[in-house]
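With one protein chain removed, the remaining protein chains of the complex are shown where they sit.
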Amino acid sequence: METYDITVNGVPKQVTVDPGTPLLWVLREDLKMTGTKYGCGIAACGACTVHLGGVATRSCVVPISLVGSRSVVTIEAMADDPIGHAVQDEWVSLDVVQCGYCQSGQIMSAVALLKSIPKPTDKEIEESMGGNLCRCATYVRIREAIKSASQQLKT
Amino acid sequence: MYSGKIVLLFAPLVALAAWTSNPWRESQSSVSPKEATTRTNGLAAWQQVYSVLTHPRCINCHTATNHPQQGDDRHRHFANVVRGPQGKGVPALQCVTCHQDANADSTGVPGGHDWHLAPLSMKWQDLNDNILSSAEVCRAITDRSKNNNRDGAALLKHHTEEPLVLWAFQPGRRIDGSLRTLPPLTHEQFVAATRKWVEAGTPCPQTP
Partner (left out) sequence: MRYVHTSGNVLNLTRRSFLRVSASAAGGLLVSLYFALPLAAQEGAQPKPKAYPPDAFVQIKPDGKILITVNRLEFGQGVYTSLPMILADEMDADWSQVIAELAPAAEVYKDPLFGIQMVGGSGSIAHSFQQYRELGAKTRAMLVAAAADQWKVSPDQCRTEASVVHGPSGQLAKYAELAQAAAKQPVPATVQLKDPSQFRLVGKRVRRLDSRPKCDGSIKFGLDLDLPGMKTAVVAHPPVFGGSVKTFDDKAARSMEGVREVFEIPLVRGTAVAVVADKFWTAKQARDRLKIDWDLSAAKPADSAQLFADYKELAHAPGNVAANRGDQNAMDAVAASNRIVAEYEFPYLAHAPMEPLNTTIRFDGDRAEVWAGSQFQTVDQMAIAEVLGLKPEQVTFHTEMAGGGFGRRAVPDSHVQREAAAIAKRLRGTPVKLVWTREDDVQGGYYRPMHVHRVEIGIGQNGMPTAWRHVIVGQSLVTGTPFAAMLIKNGVDETAVEGTADTHYNIPNFHVSAHHPQVNVPVLWWRSVGHTHNGFVMETLVDELATRAKMDPIAYRLKLLSPDAKKLRACLALLEEKSATWRNSVPPNHAVGIACHESFETGVACAVEVSIDDQRPRIHRATIAVDPGVAVNPLTIESQMQGGLGFGVTQLMAKGAITLKNGRVEQRNFDGYTPPYIKDAPVAVDVHIVPSTEKPSGCGEPPVPAIAPAVVNALAKLTGKRYRNLPLASI
């Protein structure tokens, strides 16, 4: 067991856990933040996506020991982020979700995309969202919602 | 060991000899026995280097395609990860989205500083995943218009110090706890072979 200081959504936290514990489980069980989801544990589905040091990161495979001083931002912070909020609004407006389990990860990935490429092409959307799995196959509306959010964020 | 100056002095001669002679012919009128021996030793050293470069731990990121490979069977990397404009993936799906600065043994994800794909100029397989020949790979990595303008010394430095090269020799554990398969040489042996090859003037085999 080791003690780690991390910053999550701007708030400093301290946890004492086994060094190999993935950031995902630290968030979900030690910090009781369940918005970030467990879908596969091998980074194949993207449900666990957070922003680590500003980079979209699959938290199920990053042990807490490798987080370091990088900031951790989760889905819970997206409502207060201008791009995050716009994405959520379009997700709601276009009725994207079905079961919803993958959508935290989808939104975190979509936000990372739009932060990097404000006006992505269809190809760029497909490539950047290419590793996020949705078993309900809400992909058609995910594409539409990202384009729509991109238009909303004109400035 | 050989001083760098001597290598530099002889390197062009040996390189010229390599380009113009058939390495398998015993005597060359333009190559001295000593140079021939050096060239032979250099080619032998190159074969050792080649055996590492084409091992899955290295070649999985030296692809000709839009994606990396993974595993000892070099299958296409899962989750549709792609090369991206700088070989680092694309937004939301970068290499560093999963691969951190160090191996994550508890989750089975390898890691090293600035994980990324080698540029297409450094592809060591064709579009059908067939590994290129010894001659082809040697030509590619010694081509200064393709190898980031690296001369022999720079190549040696790359093999000695580059974090992702070092990673190949400490590649971490898979999710089932087993150690990833290692290249056929240790890092020290790989560096020594590279040095030998560089000092011989980075000779390449003639066979296509």
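Should a chain be cited, it is by its letter among A and B, assigned in written order, with residues numbered from 1 in that chain.
Assume contacts are C-beta pairs under 8 Å (C-beta built on N, C-alpha and C of every residue); 3 or more make two chains touch, one makes a residue touch a chain.
Computed from a predicted structure; not experimentally measured.
**Q** I'm checking contacts with the chain that's been left out. Which of A:C40, A:I117 or A:L153 qualifies?
**A** A:C40
**Q** Which parts of chain A are in contact with the chain that was left out?
**A** 1, 18, 20-22, 25, 28-30, 32-42, 44-45, 47, 74-76, 78-79, 88, 91-93, 95-104, 107, 122, 126, 129-143
**Q** I need the residue numbers on chain B that touch the omitted chain, in ascending order.
**A** Spelled out for chain B, the touching residues are 78-80, 106, 177.
Assume only the chains that are shown with their structure count from here on.
**Q** How far is the middle of chain A from the middle of chain B, if each middle is the mean of its Cα atoms, in Å?
**A** So the centre of chain A lies 36 Å away from the centre of chain B.
**Q** Please output the residues of chain B touching chain A within their complex, sorted ascending.
**A** 78-82, 84, 90-94, 96-98, 100-102, 104-109, 111, 175
**Q** Help me check something: in the complex, which residues belonging to chain A touch chain B?
**A** Listed in rising order, the residues are 19-22, 41-46, 49, 55-58, 60-63, 66, 108-110, 112-113, 115-117, 124, 127-132.
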